[in-house]
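Removed: one protein chain of the complex. Kept in place: all other protein chains.
What follows is chain A.
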Amino acid sequence: MTATTVRRGGLGLLAWLAGIVFFLPIAWMALTSFHSEADAATNPPSFTAAFTLDGYREFFGTGGGASPWPALLNSAVASVASTLLVLLLALPAAYALSIRRVRKWTDVLFFFLSTKMLPAVAGLLPVYLFAKNAGMLDNIWLLVVLYTSMNLPIAVWMMQSFLAEVPVAVIEAAQIDGARLPTVLARVVAPIALPGIAATSLICFIFSWNELLFARVLTGVVAETAPVFLTGFITSQGLFLAKVCAASLVVSLPVLAAGFAAQDKLVQGLSLGAVK
């Protein structure tokens, strides 16, 4: 065994160690969520305590307290509906910015990007006042519209770069063969762009699901989303660690699933399409 292989092995070990350290809080959260409240609140920590589903039962409200289901459902509606709306608006826009390009298409792209760079909190008050006057407070569809505007720039950027990968020559050939536009889109463009569109949707879903500030200000009892529901756990309520862990894990599961599914395209989405 040479010195280089030893060093290589050492660095691999270091990488493993770093991965475990970063993952430890999540692993600990999962473990605690399956412990009883008494076992969860010990010092030193009890790693090997008996498993129970009490934390989850408590969270889902069978032990009294508000049920999280309406909030989870609201989050699902807000995230899925806004993602669909984003697709509806972003796909034609991306088409006009990549395949059949408008003049000054780069300027248009950068306009979309610039809207993402201004802090959303600055628009919070007018949105609140508008919602109040229009009777839209505590209405999940208001969040759908806002989340669409938050994610549209990301989606336009990502899809623009995916559609740009469709070779123009192939589209032309199809058209010369007499294919109409819908056929071209369905048979030529869609198969190449579909994985990218899927990844874009997952990323838009994650951002909508995570959002707290607007949901907190604009919703109440009816339209509250899962993150707003979680803010109920900010102040300590006696022994409740297992319940907090169960709640945090349940609310994070859709995002963890979507994120791992979109892993390869995650960077591209987060960097607004700048990095492939």
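Criterion: a contact is a pair of C-beta atoms (placed from the backbone, for glycine too) under 8 Å apart; a residue touches a chain by one contact, two chains touch by 3 or more; residues count from 1.
Quick note on the criterion: contacts and distances are computed from a predicted model.
In the listed set "Acyl-CoA dehydrogenase", "Family 1 extracellular solute-binding protein", "Sugar ABC transporter permease" or "Chemotaxis protein CheX", the entry agreeing with the UniProt name of the missing subunit chain is "Sugar ABC transporter permease".
In the complete complex, the residue from A:168, A:186 or A:222 that touches the missing chain is A:168. Within chain A, the residues in touch with the undisplayed chain are 8-9, 11-12, 14-16, 18-20, 22-23, 25-26, 28-29, 32, 40-45, 89-90, 92-93, 95-97, 99-106, 108-130, 145-146, 148-149, 152-153, 156, 161, 164, 168, 171-172, 175-176, 178, 206, 209-210, 212-213, 216-217, 226-227, 230-231, 233-234, 236, 240-241, 244-245, 247-249, 251-252, 255-256, 258-260, 263, 266-267, 270-276.
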